[in-house]
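Dropping a structure here in structure tokens format, bear with me for questions.
Here's a slice of the assembly, chains where they normally sit.
A and B are the chain letters, set down in written order, and residue numbers restart from 1 in every chain.
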Amino acid sequence: MGAEERLAALKLELPPAPKPMALYVTALRMGDLVYVSGHGPLKPDGSLIKGKVGADADVELGIAAARQTGLAILATLRDHLGSLDKVVRLVKSLGMVNCTPEFGDQPKVINGYSELMKDVFGAEAGVGVRSAVGMGSLPGGIAVEIEAVFQVKD
Amino acid sequence: MGAEERLAALKLELPPAPKPMALYVTALRMGDLVYVSGHGPLKPDGSLIKGKVGADADVELGIAAARQTGLAILATLRDHLGSLDKVVRLVKSLGMVNCTPEFGDQPKVINGYSELMKDVFGAEAGVGVRSAVGMGSLPGGIAVEIEAVFQVKD
């Protein structure tokens, strides 16, 4: 089963492919890699999930934000590639959580994204290397930002 | 018009190519990519722009620091490549802003760097993927640190 078929079976709704918020492109292909810009938790209605985990947001909101960020990244990939079936595998992700200095469950939060990637691309191709870390702040107060690299084929 | 000609037309002054502040090299070529270490806002007089945006520094200082960081990166690239005309394109940047936990205009700050890259390398080759995020702190209290990857040719 390909990624597009899995996505349909999971009844997942992608947000519209995000527009750049500033002077960058959302994705760029170099050889067989696609570099993906830092994405936020963009919802289908165009709003973003905001909050500082450990203060005005809890771990569950963080997990949902990480998952929503993954859906935004999928929207960008489909927009750039034409189809998610051109993704060979997830290579690398940097998962950044907007949280308090005392917060320590960044891996649990970023799993909201990683579980989605596994569900869509499979247990081997959907699991790459990763860092999950706590940021002092993120643009517009979003709860999570993730940048990633994927291997692709024509 | 090539990057060196554009740089001259813009009358931009590059700082001296930064020396490593610790045990690393400022740039490293692997195939057709040059990986660039995290750079700070080094000025031609050798000083660095410091400050925490949202506290003792405002957005305008942050933008100026991001632009100055871009000039330092250009100095490193020219030093390693011999000429900026060997840059094919900007691939990827991680823009890190030293700011308060409440600050949310990281994309605006990092645009100070991204506008410079567009001016020097052009609207296509000078615009890559990017993350703009808020750090808890940066070395020596510098206002901005940016690491990047460029595609180059011989």
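Here are a few things to note about the model shown:
The definition used in the following text is that a contact is a pair of C-beta atoms (placed from the backbone, for glycine too) under 8 Å apart; a residue touches a chain by one contact, two chains touch by 3 or more.
Predicted model, so just to flag it, every value in this text is computed and none were measured.
Oligomeric state of the entire complex in this file, given as copies of the one sequence with 2 shown: 3.
The definition used in the following text is that only the chains that are shown with their structure count from here on.
A separation of 25 Å divides the Cα centre of chain A from that of chain B. Residues 21-28, 30, 35-38, 52, 94, 96, 100-101, 135-141, 145, 147 of chain A touch chain B in their complex.
Within the complex formed with chain A, the chain B residues making contact are 33, 91-94, 99-108, 110-111, 114-115, 118, 127-137, 151.
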